[in-house]
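The structure appears right after this line, and notes come after that.
Heads up, one of the protein chains got dropped from this complex, but the rest are sitting where they should.
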Amino acid sequence: MAVRLLYFAWVREAVGTGEETLDPPAEAVTLGQLIDWLSTLSLGHAAAFADRGRLRAAIDQQFVAMDAPVAGAQEIAIFPPVTGG
Amino acid sequence: MAVRLLYFAWVREAVGTGEETLDPPAEAVTLGQLIDWLSTLSLGHAAAFADRGRLRAAIDQQFVAMDAPVAGAQEIAIFPPVTGG
Amino acid sequence: MIRIGVQTAPIDLAEALAGVEASIEAAGMGGIASFTGLVRADDGVAALTLEHYPGMTEAALQAVAEAAVARWSLGAVTILHRVGTMRPGERIVFVATAAAHRAEALAACSYCIDRLKTDAPFWKREATQAGDRWVEARPADANAAQDWG
Partner (left out) sequence: MIRIGVQTAPIDLAEALAGVEASIEAAGMGGIASFTGLVRADDGVAALTLEHYPGMTEAALQAVAEAAVARWSLGAVTILHRVGTMRPGERIVFVATAAAHRAEALAACSYCIDRLKTDAPFWKREATQAGDRWVEARPADANAAQDWG
């Protein structure tokens, strides 16, 4: 199932793109497992996702924890802790 | 010793003037005693100062309690609780 | 850095806030909190007249601002209070405080408006269809001021 991945801030810079559409393997059940798989795609992906403690995520525009299931997600965003305001 | 008396809001309306200069007797040691004496001056003064619980005062532009001494005061203001803001 | 105003003219918010911003830019302060009080049309109030004690009013507002500056690290405090007669929807009071961070600015703004309510010699008179009446002080205002210690 294809899913739209969005990256922001230094995650975007490290990956080298702000958006890509991918078809993750069935083993990627949770967001954490999806990130494990994403890390194998390129050196940029590996660098972006190396420090899990510095990553936050949203599934279909709702903040979620790293153990959230990704099944059925249409849009998954991965980014640093937010710094607005 | 002459002192300038100022009245505000409904105290001013009841007394009938916003300002008067008076020479209180020596027995008027505290503000409360001064008000006792002021109350004898006219029906308006008596009405203005009838309910002591509803009066507040300042001596030389500083809020004071009713037992404050009036000796040396140049300006004494008597008024209802403030309602600004 | 402290600006106090007691005025019969309407309060110009844009001018007041721009003044606060200009005064803090050099100080590197990043947060401005403000409170604006409007005349409410409660119970058919057609007009509100603010009487005050000239001289003492300005000194009292200055003292409130100075107490805030002593308590928090502020870049600016502006307190403007209207006097005379105004209509529902018009601004009675404006307080703005600037600080490096939002928590200080917001706390100082709350403090100034709470203290002003009990410390500054203003009296409100409402004009209604049933006649005029002097507004009674609210015990809640005295409590709010006391809560700051």
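A few notes on this one:
A, B and C are the chain letters, set down in written order, and residue numbers restart from 1 in every chain.
Going forward, contacts are C-beta pairs under 8 Å (C-beta built on N, C-alpha and C of every residue); 3 or more make two chains touch, one makes a residue touch a chain.
Just so you know, these numbers come straight off a predicted model, no measurement behind them.
Partners of the chain left out, restricted to shown chains and counted across the full complex, are A, C. The hidden chain makes contact, of the residues C:Pro10, C:Gly30 or C:Gly55, with C:Gly30. When the omitted chain is restored, the residue from A:Met1, A:Ala50, A:Ala65 or A:Val82 that touches it is A:Val82. Against the chain not shown here, subunit C presents residues 13-14, 17-18, 21, 24-25, 28-42, 88-89, 100, 102-103, 105-106, 109-110, 113-114, 144.
Contact residues of subunit A toward the unshown chain are 6, 8-10, 58, 61, 63, 77, 79-85.
Heads up, the rule we're going with is that only the chains that are shown with their structure count from here on.
Separation between the centroids of subunit A and subunit C, computed from CA atoms only, is 49 Å.
Between the Cα centres of subunit B and subunit C there is a gap of 27 Å. Subunit B has its Cα centroid 74 Å from the Cα centroid of subunit A.
Within subunit A, not a single residue touches two or more of the remaining chains. Residues of subunit C in contact with two or more other chains: none.
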